[in-house]
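The complex appears here without one of its protein chains, the remainder shown in place.
Going in written order, the chains are labelled A, B and C, and every chain counts its residues from 1.
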């Protein structure tokens, strides 16, 4: 597996890395099946499953009727029989009908049977706005799921990480919600090695080291966070950038270690502010990092309002400017010495 | 309305106060209808709707088929026609099938039609554990809903507050999720005046003043929090006790004002810890109250595990002991001068 | 399972599903028409509405292709269903559309501009003008099938108040697999609610063909699960669709309860402008379906019977083009809302704890014009 010297390296967009991971894992493990709406001949509305039907056939590439509760429930049933279903929900706004099945069954069969049964399944969906899509196509669902015990929630932010985290999610023996950053699907390419190596599902990634402030984010907002760090660097501010990647279980350690060094923290999320995952991280800092903090923990976030339709969505999604604004507030209260 | 001298005062348990509020508001406003499973002849599995069928008839007291998505959707339809539906979901664990309807429609009709339509509805459900009920009957759902824009989420903690807040919820022109503390339904009685007066839906209640530490909670955990404050008082620690009551929109001001005075804060919630509403409050403190904090903000909470069946549920639900333990940690770090 | 015939077995229920057609694809009547349809002006009105809708639809697609509109869901080839709904409903009935019944919306007073605003990403496209029947209609519904059970509450409200109003809720063949739809159909008859469930069966749900959507031989028979009448109609036959809907509406209005109508049509266009149907369906199928075009057959009938001249056609096309042009212009001229709008109708009045967010958005200033 790990003989990466022998494996092909390709320059891929994030959606292509997802497709590669699916191809690669379906080839490696015949228990992996994919299911969802329009994932067969059509290859998925975002093309994540292109080519799978031809390569693995109708049995393992399952076009489902238009019924998201059924998709989740079917994945549960498949997973209890030792298969490894990877279900696609077309947009995260249509994940809500899966919530009952996920929280009342997928996360519970193992626990309620004390290990006799299990649900090694993945539910993938594009997440977040920024592509001028119709109503209900731009929602951010990560916190709704991350609050649920027994789940893993993963939000990749780059092609290489999407590849490695999706492999990990498929191989994980428990249910995983895998939320892909829609607006990064084709935003940039990255070299991805098809080496079959999974990334860890319990670790935040420190992408960039810095001593002045810790910037924490995940998913699509990582893109803006990276750009913010670049701009800050030009001003002589060294930001440490952390990609949370796996929101649940949360690797607070890595964030605490960073904040212990920098004393400042800004968290950037796209979802509505109240009760978002940024609040969980800030609460962790308020409990375990209070004494290292020089300044308030600022959250940059979507507003507590309905995601606007396309024409106004930019007002909702926080970009680089809003991140920088909060960073400046932090340095105003606690200037660099 | 407010001529309280003329109205009857009764000593009521919380569930009786709910019933009184429903009776009273159905009498006052003929647009109020109630719907749900077993709410008619049976009077609700917890007896919240007892007597309504006899008093107001089959038209306004609607026994529905066993379909929670339908119950939520029907409430939405009713509310768009100017009625004021109050839907009961039998246990909060069965609220999940309502999530899609609530987040994708109830909270949105007003916004998406720029005010042409609206959804003045209430969905009530018992919430939380502690009554040795079967599987799925002891869940805590408040944060799942409180994260959703456009909603109000209310968790009453006493008979009088349940009465006043439920009236407010029914009269509110927007959707309200009303989560009643199951284990307090018959735990204690309180004098409740049937005066038709609603309580505010945007205010935390400072129940008890104190200068040493702020204890924040809501719903059933208020009961334990009150007892913790009593015990602390015996030790000479003056706890200020805040009942959040309306989780969304959150009145952070009142909590900040208190913490500015006490410098210490412990938040008690029954739900799973990660991404619970306690995290939202702690994050608010980490942002706006950092400079007044003498000690870390501690969260007392259920664990990040599935609510155990009855035999072990006590291990999950934090009681007075766990609250006191966190309070002691706070005073260890920041002793009373 | 064959019908058993011994004393152990007793038949307890039986059901039949009928299909109705009055006008065949060549524009020839297949039976004696209902009285209303025998008046030439009735059919001319349906025809005009279908043509105006098609002119609009084509324009909307081209606006999208030229970057002036967001994703758009065309109704090409399905105009008869919308037109029939528009004509069958009374002004104070309530229409709950899915998203391909623009003809019905136009008939009920939705300006074409509003449909463009909606797909252009502007919430004001769901406001609809006061004083029109559309003012108490529902907006388009994107989460498939989820609007269908709202009809239960709306119709219950009518019944409770003794109002003789009817709800017509439409959705696609795909939607007929959703729990929300199925729960509504299962329970509407419990209260004998005045609802017509219209399943717009255009044979495809994006790439899923009808026969993979459910094992049921017809979608009309989903009605049987709710104990209500279910029937099929040729959805490209405006006469039959209008007639079948009118009868279902009349039953509902008379207290006879709900019905389900499956209108069979074909989605001639891609699913939306974001879709490329060539990936999953053969071109021959689409070509063959053009032969069933509802506009073609209505025109053939009207012309053959001497109720429509070439001059009529020219005038209609010119009027429709002018109307669409004006509406497109009105759409393009619509300034974006002020930023505060994203908070202003969130609640009836904004909770005080959110005021700072609204102020932040205002302070950040209006968005650039890149929609």
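The criterion applied here is as follows: a contact is a pair of C-beta atoms (placed from the backbone, for glycine too) under 8 Å apart; a residue touches a chain by one contact, two chains touch by 3 or more.
Given the structure is predicted, the values throughout are model-derived calculations rather than measurements.
A.B. asks: Give the labels of the shown chains that the missing chain contacts, considering the complete complex.
C.D. replies: A, B, C
A.B. asks: Would you mind spotting which of C:218, C:272 or C:353 touches the chain that isn't drawn?
C.D. replies: Among C:218, C:272 or C:353, only C:218 touches the chain that is not shown.
A.B. asks: Which of these touches the unseen chain: A:12, A:48 or A:78?
C.D. replies: With A:12, A:48 or A:78 as choices, the missing chain is touched by A:78.
A.B. asks: Can you tell me which of C:8, C:35, C:311 or C:363 touches the chain that was removed from the display?
C.D. replies: Touches the omitted chain: C:8.
A.B. asks: One chain isn't shown here. Among A:43, A:93, A:150 or A:276, which residue touches it?
C.D. replies: A:150
A.B. asks: Considering the whole complex, not just the chains shown, which residues of chain C touch the missing one?
C.D. replies: 1, 3-4, 6-22, 30-32, 176-180, 182-183, 186-190, 192, 212-218, 220-222, 224-229, 231-232, 240, 247, 251, 257-259
A.B. asks: Using the document's contact rule, name the residues of chain B that touch the chain not shown here.
C.D. replies: 37-38, 40-43, 45, 63, 65-70, 93-94, 97, 132-137, 273, 303-306, 308-316, 321
A.B. asks: Since one chain isn't shown, list which residues of chain A touch it in the complete complex.
C.D. replies: 33, 59-60, 62, 64-65, 67, 69-70, 73-83, 85, 100-101, 104-105, 110-118, 149-150, 173-174, 202, 249-253
In the analysis below, only the chains that are shown with their structure count from here on.
A.B. asks: With centres defined by CA atoms only, which chain is the most remote from chain B?
C.D. replies: The chain farthest from chain B, judged by C-alpha centres, is C.
A.B. asks: When the centre of a chain is set as the mean of its C-alpha atoms, what distance in Å lies between chain B and chain C?
C.D. replies: Measuring from centre to centre gives 41 Å for this pair.
A.B. asks: Just give me the whole-number Å value for how far the CA centre of chain A lies from that of chain B.
C.D. replies: Chain centroid spacing, chain A to chain B, equals 31 Å.
A.B. asks: Report the inter-chain centroid distance for chain A and chain C in whole angstrom, where each centroid is the mean of the CA atoms.
C.D. replies: That pair's centroid distance is 37 Å.
A.B. asks: Quick one: which residues in chain C touch 2 or more of the other chains?
C.D. replies: Expected reply: 123, 143, 179, 341, 346, 354.
A.B. asks: Hey, what residues on chain A touch two or more of the other chains?
C.D. replies: Where chain A meets two or more other chains at a single residue, that happens at 93, 97, 135-136, 303-306.
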